[in-house]
Structure formats: structure tokens, C-alpha cells
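These notes concern the structure reproduced below.
As you look at this complex, bear in mind that one protein chain is not there, while each of the others sits in place.
Now for subunit A:
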Amino acid sequence: MPSLKDLKNRIASVKATQKITKAMKMVAAAKLRRAQEAAEAARPYSQRMSAVLANIAQAVGQDDSAPRLMTGTGKDQVHLLVVCTAERGLCGGFNSQIARLARDHTRKLLASGKTVKIICVGKKGFDILRREFASLIIDRVDLREVKRINFANADQVGRKVIGLFEKGEFDVCTLFYSEFKSVISQIPTALQLIPASAPAAVAETTGATAIYDYEPDAGAILGDLIPRNISVQIFRALLENVAGEMGAKMSAMDNATRNAGEMINKLTLNYNRQRQAQITKELIEIISGAEAL
């Protein structure tokens, strides 16, 4: 049985923890709003981009002039996984969900005899994946110092991926991130970057596709467009990740605050009971002392 003093100390410490989790929740809520705004602001660009890409891909068609980034190398022996996670923990199952999806994918690929290479964006994913696949991780990108993710950060990752592809280091590239559905639900997602999956917008634009003039020619534009599209996809993934991280952190901290509250209630009840018992005990001692006289 803990003494009264112990209980008092514990209550104080739980209260201090509750204060911290409450503050973190508030910070996460504020950051979430900003992250959501950023994600929304980025949406028009990626929408236009995929519309244009669908348009131009149709024009170029599937002939040999299509860049290799789009058609792939024709093999699928070496896989590159770009795993985007958060830089910080304390956000519930957010990081482990993404890491688990990547890990399952890796295991499946390894089991079927493929070679896997991993690039980690964000510290937490690296920490988790390092335990099992330390030898497969070829690079990691640290965004810890970055306060607001901008396009240059994503472009840096994109260039790295394209550079590796041009050196023939891999055949298929898949991006892992968490799609932001709502504050309480983030869905870990795998998205194939290279070869680019056929844009789905084609169906909508049938018939209405204008005949474009291309300046310079369509092939050159496409060659310029696809690397940029990869960066845009990574950028979008990073933004969704930030929003998801903040959402997950908010609900995790909300839970923690509530748990701390419950714990304080329990401890206070316990404390009061013991105090009461102490008082009763002392009274009995006094009374029985008086009676003995």
C-alpha cells in the first residue's frame, strides 16, 4: 500500500503529464489546420498536372518515344520503396501503420525473389525499418529541420529517385505514405511512381480533347513533365503525411489527456480514502486512550 505522500506525488506527476498532453493536443490542432490548408492549396496544381499529363500521354501514345520513366525498364526485378513517415513520435499508430505496410510489402517482394531498396523520408520510419531491413536501406532524408514543407524538399527527394533510376539502380518505384481522410482516420497507402501508372483522367477527357500545338515537341514536354510529376506526387504525399501526423497526434493526445484525467480521479479517490482511514485510526487511538484512563 503506497503511503499518503507517495500518492500525493503521483497525483502531482500525473497532473503535470496531463498538462503536457493537453498543450501538445492544442499545438497539434493548430498545426493541423495549417497543414490542411497547405494540402488544400496544393490540390489545384496536382489536379491540373494530372489532367495535362493524361492529355499529353494520349497525344504521344505508347510509341517508343515515350520516356522510360513512363514505360519503365520492362523488368521488375529491383524495387525501390520510398517510405514517408513523420519526424516525431507520440502520434498513435501513425508511423507504425505506414511502416507495417512497407514491411509487409518488402517481405512479399523478398519472398518472391526480388531485390528491394528502401529510401526513408522521416526519422520514425527509418527507426522502425532499420530493425529488420538495415541492409536494404540505401538512403534517408531528414526533414527534421524543416518547419514548413515546401516544394523544394519534395523536389530534392524526387531528384534523388530519378537520379537512381537513370543509373539503372531499380525498375519499379513505390511511394508509401498516409492518406489523410479525416482527423481520426489516416489510411496508409502505396502508390506506384515509376513506371507511372496510366492516368485515370483519360476516360473523362475523351472526345473533348483539343488538338494541341506543342512547343517544343510533345516528347520533350513529356520528358520535362514526368520528373516534375514525380516531385509533385512526393510533395502531395508529404503534405498529406503532415496533415495525417497532426490529426493522429491530436487524437492520441486527446486520449492521453482523458486517460490522465481518469487516473487522477482514481488516485484522488484512493488518496482521500486513505486520509479518511488515517483520521479514523487516529480518532480511535485517542478515544481508546481516553477510555483507558
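Simple rule for what comes next: a contact is a pair of C-beta atoms (placed from the backbone, for glycine too) under 8 Å apart; a residue touches a chain by one contact, two chains touch by 3 or more; residues count from 1.
In this text, contacts and distances are computed from a predicted model.
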Could you check which of "ATP synthase epsilon chain", "ABC transporter substrate-binding protein", "Tungstate transport system permease protein" or "Molybdopterin converting factor, subunit 2" matches the UniProt name for the chain that's left out? "ATP synthase epsilon chain"
Which candidate, A:V27, A:M49 or A:I264, sits in contact with the chain we can't see? A:M49
Among A:A29, A:L110, A:I221 or A:M263, residue touching the chain not depicted: A:I221
Note that subunit A touches the chain not displayed via residues 38, 41-42, 44-46, 48-49, 52, 55-56, 150-151, 154-155, 210-216, 218, 220-221, 224-225, 228, 232, 235
